[in-house]
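My questions will all concern the structure given below.
For this depiction, one protein chain was excluded, whereas all remaining protein chains were kept in their positions.
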Amino acid sequence: MTVVESTLVADAASTARRQATTAAGSPRQDPQPAQMKALVYHGPGRKAWEDHARPVVVEATDAIVRVTKTTICGTDLHILKGDLPSCVPGRILGHEGVGVVDSVGAAVTAFKAGDRVLISCVSACGKCAYCRRGMFSHCETGGWILGNTIDGTQAEFVRIPHADTSLYPIPPGADEEALVMLSDILPTGFECGVLNGKVQPGNTVAIVGSGPIGLAALLTSQFYSPAEIIMIDLDDGRLEVARRFGATASINSTDGKAAEAVMKLTGGRGVDTAVEAVGIPATFELCEEIVAPGGVIANIGVHGVQVALHLERLWDRNISITTRLVDTVSTPMLLNIVKAKRIDPTRLITHRFKLSQILEAYETFGHAAETKALKVILEA
Amino acid sequence: MTVVESTLVADAASTARRQATTAAGSPRQDPQPAQMKALVYHGPGRKAWEDHARPVVVEATDAIVRVTKTTICGTDLHILKGDLPSCVPGRILGHEGVGVVDSVGAAVTAFKAGDRVLISCVSACGKCAYCRRGMFSHCETGGWILGNTIDGTQAEFVRIPHADTSLYPIPPGADEEALVMLSDILPTGFECGVLNGKVQPGNTVAIVGSGPIGLAALLTSQFYSPAEIIMIDLDDGRLEVARRFGATASINSTDGKAAEAVMKLTGGRGVDTAVEAVGIPATFELCEEIVAPGGVIANIGVHGVQVALHLERLWDRNISITTRLVDTVSTPMLLNIVKAKRIDPTRLITHRFKLSQILEAYETFGHAAETKALKVILEA
Amino acid sequence: MTVVESTLVADAASTARRQATTAAGSPRQDPQPAQMKALVYHGPGRKAWEDHARPVVVEATDAIVRVTKTTICGTDLHILKGDLPSCVPGRILGHEGVGVVDSVGAAVTAFKAGDRVLISCVSACGKCAYCRRGMFSHCETGGWILGNTIDGTQAEFVRIPHADTSLYPIPPGADEEALVMLSDILPTGFECGVLNGKVQPGNTVAIVGSGPIGLAALLTSQFYSPAEIIMIDLDDGRLEVARRFGATASINSTDGKAAEAVMKLTGGRGVDTAVEAVGIPATFELCEEIVAPGGVIANIGVHGVQVALHLERLWDRNISITTRLVDTVSTPMLLNIVKAKRIDPTRLITHRFKLSQILEAYETFGHAAETKALKVILEA
Partner (left out) sequence: MTVVESTLVADAASTARRQATTAAGSPRQDPQPAQMKALVYHGPGRKAWEDHARPVVVEATDAIVRVTKTTICGTDLHILKGDLPSCVPGRILGHEGVGVVDSVGAAVTAFKAGDRVLISCVSACGKCAYCRRGMFSHCETGGWILGNTIDGTQAEFVRIPHADTSLYPIPPGADEEALVMLSDILPTGFECGVLNGKVQPGNTVAIVGSGPIGLAALLTSQFYSPAEIIMIDLDDGRLEVARRFGATASINSTDGKAAEAVMKLTGGRGVDTAVEAVGIPATFELCEEIVAPGGVIANIGVHGVQVALHLERLWDRNISITTRLVDTVSTPMLLNIVKAKRIDPTRLITHRFKLSQILEAYETFGHAAETKALKVILEA
């Protein structure tokens, strides 16, 4: 994830104190702003669970949410490595979670204090040309900004811009742990992998990468009843999880012969949908090798360098390649389908911590090969 | 164009004499087969207009067509350079044209001797899994075989496999020169560029390459009333043609600043559809630079080498990239729309020759920069 | 047009004076509210151009627009006949127009006083489940409310709820008369007739009804280059206009033999798209007779009674029937395409009046058979 064309919304933490104006709903006028605990990025390799000013309403369309459950994303690890220049030191990380509305700006009509809400990783104004096309990811004043260009959800409180179109009411009786998976990972797997990949009943799908995001694509691809779902990874443990989650075949690609294995499984035809869920040239090029004529390569991976596109072989193969930053337009549908118990997102949750144990949670999540961690839940 | 998975249909010219069996309709049993003139490929750089055995019905689904008008494609020049290993010396070139049915096999039901027909550059059995999906280009026993893996249309007669689904009746009173443009160039520009590119009313389109195929995309994109069509080429003469054909803006990319110019024309946003109509890395990468978030790069160009796909910049831009060998599924629609005079394909025709002057026609077409040739008509 | 599920927004005129609260931007606190002239409905058959309180901002998302140009819709005539119970006496009529923003509520971010704006006939919150699906017509707090359940645009000033998502900026240099056609009639013809009717290049279209809305469908269907557009009406004058506007054939249905005539024109096949633009059973049933297998009947007409659907004949014809209240989701596209001069909406304008002459304008528009009126422009 990264930010595109988002210049309007500045850092709440640093500007809230002077900007909390009459335009906003119920500005706090404390000479000493209230404090909270938060996970703050301090530059490559450095983070701390420390005291921080509590966020306040800045724009009339903001809501302040008390975070009750959050989680850690692979993207947070990328930020901590220093890979995302858009995220500067001092930033509170995190773009996932559920919580309770603490206060709202004057223009918020869909939520009020006390409402239990799901926080979307993407903020959407609902008005700009991109939002009107359902491309919330490219909202002119939103997109992925939480825990990136403004403070995020790994804290006791978070400011949510464009609250009416960036929060979702939690239905009574819902499993809130399950819903944390709807902030980012399930819509990402579904929109970027399954919808873009045009998964259809009876089709053949390969998913390259059996980490949390590949598994989210695996779970949500089953909404469309493909005949075959082939999972490819280097780690036998993750492949075993994939088979439990519904993969009909799995390939350990350590030997460099994954393409051959896919061709064998598909009678030499290749797959209708190849989902790239890693983000490196080798896995993308594997997708180029295994996609059937007429098929789709749906990229989910976050790439840091260019890849070789073999048009000399693909120009006449009638294929499509898609890229996408999750728009979270599917969130209402996913809420419905979770409520109807057609999917159990908690299968992705392997570890649980108190929010105050977040540094330990980062250790666990950051060493997934040993800990077998997929998603960790942090409870406030 | 190249052949994919087409192994069944062998060279008619060399096998017809021994294969003309009882399965076929009315096999000719002449001890000395009838002769005709044809343009034969004799290896890189070598071709001749020479005597050749006339084709006969081999399969019951074949038709023999007397060619009345044909043309030369850029792909024919590629073959003559030796770029297409699938096309071996001894092959009659050409995959476009109109003519009159001379004889048909026993299983042909839609055509009879004397019918005037349009020859599709793609042969389709109409039965295989690909044909049933409308992917005639990947027909298991067809696809682009004419003038490639079997003898083609630059001759007095040609054998057309799968005649019922590879020929089209010419409506009475039709302009047959116009219809020669429907064998390949118009469906290619339309299907690979316009349909794949999802050109829509009010959208912004850029077409990189103002040669015959780019101009075909330009003409057919106007079926969908885009607001802006930006044409990009190195040749001012071709850009001037493009403006006459409906381009709303043109950019000479000689200075290497085409991307900047497109961004300026689109208010920094880029284009909804970028059509690649050249086939080299530089032009494809230009498309990567100018496509807007949510847009499509529709590749038409025949590429000989890989290109760099800048996923490090495009992974979160919600774009699609498409490739396609023309399927000619749009031919019935194009016949309708030509009949209704909503497009005049003869605007692409710059030169006319007798079929017997084909070597001269190749000279003219092969030196388009000087001759300003777009499409040449060869009349039998 | 009628109102669906719109219960929230009450009559501005009656509630504004007591509701103009601090939540709104710059409430007017005049003891005597400012006055203006407006066209007020006083029950079946009765209307007056009279003094009325000027509207003020009620919700933070409102804008007050000074109307510079407006027009009269056939629906206004329906209201005056007493056909729409949702529109009660005392209501200012009108749901079309352009103007200048006079003031905005605190939550309006896209517009400010002085901006020139196009008013959409449909108000959209941009937040509810229907708006998120692009079904603005069914917005839970909007939809078609202007000149229906709240005061409308046939006045010197109008209050526009959900201003950010219900107004459109007018580009510099635009022809404002042309844009009045974008409030309702062009998006209605386009969305309900052309988009729902799946008009495609090379297809055959019949439009039943050559009044303003049928002509709007005729103009916008040409965005997709159908091969044939057959116009059907009882009035030769209107059919002559239709031919000038691009119809390829016209049929006067006075003799009751329109279906036969269409079948003759289409070689017995029928039309791919039949657009119903009248709103009575006879015209809808004509569409049932002329739609080809695989075709679409796209209803635009406002129907007051049920129609007979001949499923005993249509159940196996693979057809679709669509209904739609315009959503105005196509407005940004239409603005683009008007700007690009691919359509000239002013062709629909036959008469011009001062806004103060509105009673005379109603006379002219209400007697279209004699006056040949299509759309009338009222200028403030």
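Just a few scattered comments:
Going in written order, the chains are labelled A, B and C, and every chain counts its residues from 1.
Assume contacts are C-beta pairs under 8 Å (C-beta built on N, C-alpha and C of every residue); 3 or more make two chains touch, one makes a residue touch a chain.
All values reported here derive from a predicted model rather than from experimental measurement.
Taking the complete complex into account, B:G126 is the one of B:G126, B:G211 or B:G366 that touches the chain left out. Annotation: of B:I145, B:A261 or B:V329, B:V329 touches the absent chain (contact as defined above). When the full complex is taken into account, the listed residue touching the unshown chain is B:A110, out of B:L77, B:A110 or B:M263.
The chain not displayed touches subunit B at residues 23, 60-61, 106-107, 109-110, 126-127, 129, 131-132, 134, 164-165, 329, 332.
Mapped onto subunit A, the interface with the missing chain covers residues 200-203, 222-225, 227-228, 248, 332-334, 336-337, 339-340, 342-343.
What subunit C contributes to its contact with the hidden chain is residues 1-2, 4, 130, 133, 135, 137-138, 279, 284, 293-294, 299, 301-312, 314-325, 327.
Methods note: only the chains that are shown with their structure count from here on.
Counting the residue numbers that touch the partner chain, subunit A and subunit C have more than half of them in common.
The mean-CA centres of subunit B and subunit C are about 44 angstrom from one another, to the nearest whole unit. Along subunit C, residues 332 each make contact with two or more other chains.
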